[in-house]
Structures are given as C-alpha cells and as structure tokens.
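A single protein chain has been removed from this complex, and every other one stays in its place.
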Amino acid sequence: MNDRRAIGRALDAHLHLLDRQVLDRDDVPVTTVDDLELVGIELGAAIDRDAAPPRVTAILTGSDLATRIFGGRPPPSRRVRIPWELVAEIGTAIRLGVAGDTLDATWAERWVSDHIIGRIPGGRHDPE
Amino acid sequence: MKRLFSVALGILTAIGGFVDIGDLVTNAVVGSRFGLGLAWVVLVGVVGICVFAQMSGRVAAVSGRATFEIIRERLGPRAGLANLGASFLINLLTLTAEIGGVALALQLATSVDPLLWMPVAAFGVWIAVWRARFRLLENVTGLLGLTLIVFAVALFMLAPDWNALAGQALQRGTPQDEPVATYWFFAVALFGAAMTPYEVFFFSSGAIEERWTEKDLATSRLNVLVGFPLGGLLSIAIAGCAAVVLLPASIDVTSLSQVVLPVADAGGKVALAFAIVGILAATFGAALETTLSSGYTLAQYFGWSWGKFRRPAKAARFHLSMIICLFVAVAILATGVDPIVVTEFSVVFSAVALPLTYLPILIIANDREYMGDRVNGRGMNAIGTVYLVIILIAAIAAIPLLIITGGGA
Amino acid sequence: MILSDLLGSDVVDAHGRRLGALVDVRLEVSGRPRQLLADTVVVGILVSPRSRFSTWGFERRDEHAPAIVARPQRWLHRGMFLVDWRDVAVVDEGRVTLRDGAEHLDPSLREAPRSH
Partner (left out) sequence: MSRSRRASARERPHAAVIVVTFAVAASLLTACTNPGAEFDRAVEQGSTAVETARLAVALERDGRTFASTTTTALEDARRELVDAASAVAETDAESPSDAALRADLLDALALGVTAVNEALDAMAGIGTLDAVEPALDEAEEALDALGAPGGTR
C-alpha cells in the first residue's frame, strides 16, 4: 500500500524507526533498523539558520547493533546500508518498495540458504 | 458441523498442548510432598497464562508483529538483548528438558536407556519442524496429549478420601513439617510450570504463521479460555494421583517412572499405556514448541525471515538456529545430566524470565499505534496489572528461594 | 552522521547551561518527493531534563494505559520539550548547543502514525 498521504506526517526517529522490523515488498522480513544515517549535520560547525535541514539517507543494519550496545564505532566499510529512497511505507514496521534479495542487507540470509539449508533434502520444498 | 469440529479441535489441542514435562514433573513432585496444598498456585498460573496468551495472540493478530519484535522495538537493543539472552537460554533449558522427557517416556515403554533415545527424539523433532505443516503439528501432538486425561480417570479410580484432598487444597498457610521456604519455592516452580514463556512465543508467532484475522481471534479466545483451564485441571489431577499414592508411602518424586506408578496402581496396564502415550505426545509436542520458540526469539530479535509457512530455504537462519539448538540440547543431555533436574531448573528460571516478556506485551496491548481501537479494555488492564505484580514478585523471589532451599531439597 | 551518536547528547543553551539530554529526533516525512516515500527531514530535537534513558513515548502521545507503567514513565520524562531544528546552533560530539532564545515547544505528536 503506497502511503502517499504520508506527506507532512511527524514521527520520532528513536520511538518510531529504531529497532523496527524492515520488510521487503512481499512482506518478507529483511532485517531490523539498528541505526539511521543522517546527512547535513557537521560536527562542530555553526549551523546557518536557514540552511536545508538534515535528511535521513539510509537505514543502517548488521554490525551497528554491536556498536549501539557496547559503544565504539564500526569501520564504515562493514556497515550495511539500505538507502532511504527504497522505503515505501512506515507503520509498525517499515516496508521497502523492492524485493529483499536485491539488498546486501540479506547477504547472510542468502549465504546460509544457499550453502546450508538449501543443501538439506527438502530444503527447497514448501512444507506439505 | 465443520465449524464445531474446528472449535473442538482447538480446545482439545489447547488441553493437550498445555501440559509438558515441566507440568508433569513439578505437579508430581509437589503432589508427593504437599498433596494438593499447592493446587491454588496452578489455578493462579492458569488464569495468568490465559490473560497472557490472550493479549499476545490479540497483539499478534491485530498488529501483525510477533512477541520478540515488539520486545526489541519497545525495550531497545540493550534491554532487548538482555531479555533475548535470558529468554533464549531458559527456552533452551526447557527444550533440553522436553527432549529428555521424550527419551524418558520412551524408556518407560521400552526400558532402553534414555541416552540412546535422546538423539532419536531430537531427530524426530527436527523432521517434524522441517517438513510438517504448523497446524498438523499442533493437532497431532495436542490430540495425543489428550490421553493424559487418564490421570484424572486414575484419580477417580483410586477412590481417594475426597474431603481429605479438599482439606489439603483449602488448607490455610504452609504445612508444619515442611520449611516455609520450600513451600514457596515449589509455589514459584509450579507457577513457572503453568506460565511457561515459550507457550506465549509459540502462541503469538502461531497467530502470524496462520495469518489470524478477527474471526480467528474469537476461536482462539475460546481455545484459551476453555482449553488451558482444563489443562490446569489435568495438572492438578497429576498432583492428586501423587498425593493419593506416593505421599502416604513418603515417596519423593525424583524420576518420571514414579509419576506413572499411581496410574498403573489405579488402572493397570491399559491406564499405564494411555499415560505413557500421553506423556510421549505432550513432551514431543512441547519439544516442537520450544524448538520453534528458540527459532522465533532469535529471528524476531535480529529481523531475520522466519516462519513454518515459508519453505526452509526462505527462512534459512531461522531453521539453522533451530538445528543448532537441537544439537546443543542433545549435547547437554549427553553429559548425563538428569533430565528431571534440568526440568526443575527450567520451570524456576521460567518464572524469572516471565516479566521480561510480559511487560512489553502489556504495554503494546495498550498502544493505539499497534492496536488501533483493539487496545486493552479497562478490565483487561486491571487483571493485566495485577498479574504484572504477581509475576514480578515470583521472578524476584525465584532465585533467592532456589538458593535457600538448594533446589527444593 | 549516525543517529545514535546524536541520541543521549547533552543539550545546553546559548550560555552553556545544561537543559537535559537529547532523547529523540523529530522527523517529518515531507520535502522533495523521491521515488517512493517523500523525503524525511529532521525538524526538531526532543530534550528530557530529567532522564537520559530511552522513553516509551507515553509523554508524547495521549497513551495512559497501563497506568502502572504509563504514570511512572510520564513522571520520569515530565518537562520534556521539543526544540525546532532551526534553533540548534552547533552539534558537537555528545553535545548540542542551542541558539539564544530557543523556544521550548510542546513535544506531543498529533496522532500516532497508523499503517493499516
């Protein structure tokens, strides 16, 4: 359901986005929102009053969970990003407008599926 | 007519599904030491699990979000991780106890050493989780578990002195010959056995597996409100049998074989056969539920794809985590630890883990963002809050009591 | 910048006086419509004078049940206020400085975003 009337809707990042379930367009779970990437904030720089406000540019997942709990900072390379443009709808879960297996956030799922579960007999059939 | 059948099936499955190795052992142990003195705890626990299952079923059906997604979303990753850690370890403990229970039940039927049965039981659980449909699993184990009614029949056949039993049940305060701490330790253990967290993970994830709608919610309410109390009565019957046969002979229950002796005493081989089949089905069903619950908790916390309705390759990490849990359970049992001791620890620690999962569900059941207008009514919130207090007290008292009584010795 | 770097920062006014902790960031789904969902921009920050911990949002929405949880939560985060993003002067590591005369706005959300 494409939520066009979302224009102008207010929501709080921590309350409504962090730790929410991310689903792909077929409602297959992709991952959980571990963190958000913001653009347009410069540490230490004086902000001009009528500069453009910062924007959410990506959902961060995977290694960020550890840093959010235990502190420290992951190397940018290991951070898994889901571009914010792919988000189609925000509700009790966040639905993307694309299929899950195109994202590198589902890399681990696909690896386990191809190398382990897929290899066990019956792994690819629907349960009868 | 079909509707009536599905309703009956739902209730019967809830009865069979309610009793597991924790209920069997804890009620028999309590029956053999306190008679029906602790029956009131089972009633408190049954009402509690009805309230809890109702709320989590409704939350899952209306919001489409399962228990551990909500726990992580509402508590945040740190508290959520601690919650996951505790709930997952206790669920693994319960899974180990259930598989041990299946092996012990098979030993009763074949007198083959349970250590040989344990890998077979784990493999059987895996095959069922891997291939069978969700509804099929529930119905078969639930219906077969119904044969546990033989404990109630046996209680009647033993023709006990009913007012003596009633006297025990209505007795005020703790019996003189038992230290107060032991009485309350077993009260918490019995409460943990009746309100096992995995039942709620399984119940609410099942609501999503089967895509419950408002109509399914109505039938589920019936299943819970009729099935669980009858399951509770079954638990009391198990304690009753132990009270009538084992208590006078001052036999303290320490093994599953002692639990079934009263049934053999009452109804001979036929009754005993029913009891063994019932225990086998109840523990196997519970092993399935705890295996799935371990997969649900991990997948829902980390946001993996999960669900029995999906083919395994489409929920790969969900299935992989369950396979690993089964291996770990068999490894723990292979160390020769007594499954009955594992069971007693699992029910006590279930009581400890309860608030971790109950609190977020109670909050979300009142959150209009998730539930729209189906939020908790005033009545449900009142009883929900009363049970939050009871659950917190039980959780806080559980470990100190465990230490003081040295495991109820 | 990552959101969780911002969360939990100390919020100080133009004269350096600590006002509280930044517990959340108010976003608005508006701005240039992108491919599927319109742009999501930061419109303000939420400051809680008394508590640094993640809040369950009772105080920002008219959620009052269950009382046993809602009431302490609302008490814990009483005095929370919203500050418009334009009133933010500087963002440092763990510290946000507001402009002089920054207004303390009402933090409550209009209606909970309902997805279905």
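Chains: A, B and C, in written order; residue numbering restarts at 1 for each.
Convention: a contact is a pair of C-beta atoms (placed from the backbone, for glycine too) under 8 Å apart; a residue touches a chain by one contact, two chains touch by 3 or more.
What you are looking at is a predicted structure, and each value in this text was computed from that prediction instead of being measured.
Asker: Which of these touches the unseen chain: B:148, B:260 or B:292?
Answerer: With B:148, B:260 or B:292 as choices, the missing chain is touched by B:260.
Asker: From the list B:41, B:146, B:207 or B:276, which touches the chain that is not on show?
Answerer: B:276
Asker: Determine and list the chain B residues touching the chain excluded from the picture.
Answerer: So the residues of chain B touching the missing chain come out as 76, 78-79, 81-83, 85-86, 107-111, 177, 245, 249-252, 254-255, 257-258, 260-261, 264-265, 267-269, 272-273, 276, 399, 402-403, 406-407, 409.
Note that in this section only the chains that are shown with their structure count from here on.
Asker: Please give the pair of chains with the highest number of C-beta contact pairs.
Answerer: Highest contact count among chain pairs: A-C.
Asker: Please flag the chain sitting at the greatest distance from chain A, going by CA centroids.
Answerer: Result for the farthest chain: B.
Asker: Between chain A and chain B, what distance separates the C-alpha centroids? Give it in angstrom.
Answerer: 35
Asker: Distance between chain A and chain C based on Cα centroids, please, to the nearest Å.
Answerer: So the centroids are 21 Å from each other.
Asker: Roughly how many whole angstrom separate the Cα centroids of chain B and chain C?
Answerer: Centre-to-centre distance between chain B and chain C: 42 Å.
Asker: Could you tell me which residues belong to chain B and also touch two or more other chains?
Answerer: 76, 369
Asker: What are the residue numbers in chain A that touch two or more other chains?
Answerer: 18, 68, 92-93
Asker: Residues of chain A touching chain B in their complex?
Answerer: Where chain A meets chain B, its residues are 18-22, 28-32, 34, 61, 65, 68-69, 92-93, 100, 108-110, 112-113, 116-118, 120, 122-128.
Asker: Can you list the chain B residues touching chain A in their complex?
Answerer: It is residues 63-65, 69, 72-73, 76-78, 80-81, 130-134, 299-306, 308-314, 316-317, 319-320, 369-370 of chain B that touch chain A.
Asker: If we count contacts the way the header does, which residues on chain A are in touch with chain C in the complex?
Answerer: 1-3, 6-18, 35-47, 49-50, 53-56, 60, 64, 67-68, 84-93, 97
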